[in-house]
Each structure stands twice: as C-alpha cells, then as structure tokens.
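Every protein chain except one is present and positioned as in the full complex.
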C-alpha cells in the first residue's frame, strides 16, 4: 500500500508562506513527479510528506491513517536525498543495513535483504567500500539501496539526479523507472527538470510559488496545458507564445504553438521569416526564425535534416488543431 | 595541465627552501644540541656544532635536582583539565548553533569571539584580588578555570565550524531511517564529529600548555606549570646553558610533536574559520 492524501496542507515560516492551502491525492503504486522552477516549494512539499518539516495546518494521511503528527521514521517512507546523504564512516553494506538495524531486525534477515538489494542494484563489487571511494552513480545506487531494503510504503526522491553528469543521468533515470515497474511501490519524485518529469511520471504535479498549477499525466500536460505557465514549462524546446494581432485572429490574448507543430517550407506558408540560427542535429533540425508575427524569434523543429542556414527565408504554417489559446489572465481557452 | 619544473630550478629552490627552513628552525636545533653538551662546551668559543661529547647528564640533573616532574604534571593537569572543561561546555553550545541556528546565532558567535579579544590586563586586577580573597592563588583549580574561560571562545568556534560541515541531510536521512535521537548522536553524528573534536582538543592543549600571562601571574610553585619552571631560569644563577637547553627541550618537545601533527587544523582554529 502507499496511498498519500494531503488535505488543506499549508506551510509558513513566520509570515512567509511557502505553501498556501493545497490538496493532493497520490494513489497506491503511482509514480508522481513534483516539478517546477527552483523555489516553487516542491522540496518543501516532499519534506512535509516525509515529516522532516511540520505542517503549519492541514492533514496528511498515509494509507488512511492520520500521519500529520508522526515522526519521519514512523511514517514508513524512505527518502533518497539530493546529496545522497550516505554515512561517510560506514561501508556500503552498513549504510544499506542502517535502517534495518534501527528497526532492530534480526541479523540474518538484514543480511538477506542487504544482499538482495546489492544484487538488484549491482553493488556487490563495492559492498565493503566506503562512500568516499565510490563514483556519483554508485553513491546514488547505495542511497537507493538504503531506501529499498526497508520495503517502504512509498519512496521519496529529492532531485536525486541533479549531481550526476548528463550521460549518467539518463542511465539512472531508466534504472529508477525500471525499479518502479518491478516494485510497483508509490514513488514521489521532485525535480526541476521537465524532461525527467515527462519521461518518468504517471502523474505530474506542476508547482509554482507553492501553488499547484496543474496535475495530470505527461501527455495531458503536453496536449492541454491549463495555463501559460504550464504551457511554457512543459515541452522542450519551449512552446512559442505569440500575442498581438496574430493572437487576435484566434480571439485570444495569447496563442501558443509548439516548435514541432509548425510546418516548415522554403517556398510557401502562412508566416514569412528569416532564419537567425540553425541547429542541425541530424535527427532533427531546430531553427530560430525572425518573423513579423512576433518580436522574439520563433522556434521551429523539423524532422531529420532541413537544409537552410542563417539568413535564408523560410515559411511557417501552424497546425490549426495544435494551437493553444489563452485569455488575458493566462488561462487556457477551451 | 601542470608544467614540468626543470630539475635545475627545482634544485635551486630546494637549497633555498632548506636554508630558510633551517634558519628559522636554528634556535630550536641549537637548543637541542646544547642540551647534550657539557656546560663548558655549551659556552665554548668558537661554538661546537656536532663534534662534542654527547652526554645525557643535563637531563639527569634536571630530573634529579629540580622537581621538573612536578611542573610537568601541572602542565598536563592544566592543559587537559581546561580542555575537558571547555569541551563539556562548548560541545552542546556549538552543536546547538550549528544544527538549530536562529537569527541571533551569528551575533552570539561574534560576541563570544569578542571576549577573546579582551586583553588580560583589563580583567587581571579583579581576578587577582578575587583569587587572593578566595585562596585560589597558586591553585590548579583556579588556573584551570581561567584557562578554560580564555580558550572557550576558540573551542566553541572551532567545533562550530566543524559541526557546520556535517551535512544536515545526513541527520535527516538518519531520522528517516528510524534512528532515535540517542542513536542519531552516537551512531551517525559522533563518528563524523570525532575528527573535528580531536583537532579542537589538540589546538586547545597547545594553547593552554604555552599560555604565559595567567600562568606566570597566578601561580608561584604549587600549581606552577612548565612556563613558570622555565621562567625561573631567567635569574642570573640559572645561567647554565646546557641545563637551560635540556629543560627547554623537555618543556617544548611534547607540544612540538602534537603541534606538528595538528598543523593542518591549526589554521582554521586560529583564524576562527576565516581562512581554510
């Protein structure tokens, strides 16, 4: 089990409100990602669930029981920290065994679980080393190992990949997703990286300034963002947001069109523009096009190679059904 | 990429560096050598460097004719006693400031530091009179308390900077892992804090051992440490160079060795973390 419900949860440090009243349901076995720019309260929200911070008001229920006043250890959750927070004076084995030892589990069971975790995470070879002798990716795995041996109701991840280099990050992302497939335990994952959110989550919670902007599956957020913030935050490269006369034609204050939803041509199309920068990746071509419809360059993506260069004239045609319309308050018009 | 230093340049630097090093070290080296000379060789003109008859007689004389061990024991009592007292009071304080800081923590730390800057003579007269009044003059307890107080700010600061480096996430991880406060302290924090506490002890022992103002002014014989013992050689009848050297070596050797081991920690302790 691993069902977590937040009811009217609010957090303030003195007069500074970090999280205004907020409700959220996390169902058993879900992979939920909290995503948002830094300072949006996503880590605080995770720490409230963990019990590392006290809620100012509101209620946290885990599997139907009120956990608001429970200390962290009694909530049955395991956490993987950004800095991994491994105990530097203990070997990998002792690090992983620590929570079990704290639970006074018997020696044989501890050994069995630690060995299993070590095997699952390919840590056998380093089991007697200290954290200081491990690479970033290995440390990350030890931290995960320490979390899984407890067989918790839910895993909490606080930006676990932000200290890894790009290549390792992709690998660990896959490993964590696989782990979720296998264990089917609830996971709550905090990140500022929307790519991680899109690739891993069953459900994404987009946060800004402590407020939930939108909750939904990755594709829901992609295809129907509720407001300008979500529209701009989800998707890479960012959605082009165009206001003024062009938006007026759609009876909106702002219209949004993703780079991949613009048809590109060298001969004809709705909008004329001049290529400012072209990025040729082979698999895709990204163009930054200066166009009279918008004061900032419009980003366009074309499949495969599209042979134009800086200074060339191109024509852009938006796919009508992929245009997002927003009102003056930034809310999506449906 | 580091460039290759030419061998020639390296040899020149080596010679220069060793020359400077030995020049600075020379008074200690000379004291060391003199302590093995006879009194006559110690004042021979021209001085003898290594070609003398090495003898241990000065060390024997120091031990048998003076109560050297009495002073030595006092030095040990005073430095260990004041350090122990300092740790008992400073560990909780530094702990609280590092792990649950408030808005005023910084002010408290700086204020503690400012007490270290109070010159001894600013408080010397009342302390002296109080010591006379309460019969603490020339008592180990009295001097231990004074040494504890003058070094307390440094102990708090050093411990604070070390504790500060223990990441808070580790404590949170321990809490998530179900460690009680007691277990959190004994199994996670203490092992991580031990190196910092050890260097604090070393620096404080060095400072107490070498403290001279209070030791010289508040003790005469009963509680007098080695500082006072050596000072007694300044009187004219004590002008025996070889014996002075032997006594000096006995007084500085233990702390010199401790100091050499703790040189890395010394910088941050003495600069209150301002230079690391």
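Should a chain be cited, it is by its letter among A and B, assigned in written order, with residues numbered from 1 in that chain.
As a convention for this text, a contact is a pair of C-beta atoms (placed from the backbone, for glycine too) under 8 Å apart; a residue touches a chain by one contact, two chains touch by 3 or more.
Here, contacts and distances are computed from a predicted model.
Only one chain is not pictured, and the protein name UniProt records for it, out of "Cytochrome c oxidase subunit 2", "Sugar ABC transporter permease", "YeeE/YedE family protein" or "ATP phosphoribosyltransferase", is "Sugar ABC transporter permease".
The residue touching the chain not shown here, chosen from B:56, B:118 or B:190, is B:118.
Within the full complex, the residue among B:84, B:108, B:185 or B:198 touching the omitted chain is B:108. Per the touch definition above, the residue from B:31, B:139 or B:180 contacting the chain not shown is B:31. Where subunit B meets the chain that is not shown, the touching residues are 2, 5, 10, 13-14, 16-18, 20-22, 24-28, 30-31, 34, 42-43, 45-47, 89-90, 92-93, 95-97, 99-100, 102, 106, 108-110, 112-130, 149, 152-153, 156, 206, 209-210, 212-213, 216-217, 226-228, 230-231, 233-234, 239, 241, 244-245, 248, 251-252, 255-256, 258-260, 263, 266-267, 270-276.
FYI, only the chains that are shown with their structure count from here on.
Averaging Cα coordinates per chain places subunit A and subunit B 53 Å apart. Note for the complex: subunit B touches subunit A at residues 167, 169-170, 172-180, 183, 187-188, 191-192. Subunit A contributes residues 50, 52, 71-73, 77-79, 81-83, 85-89, 98-99, 102-103, 146, 150 to its touches with subunit B in the complex.
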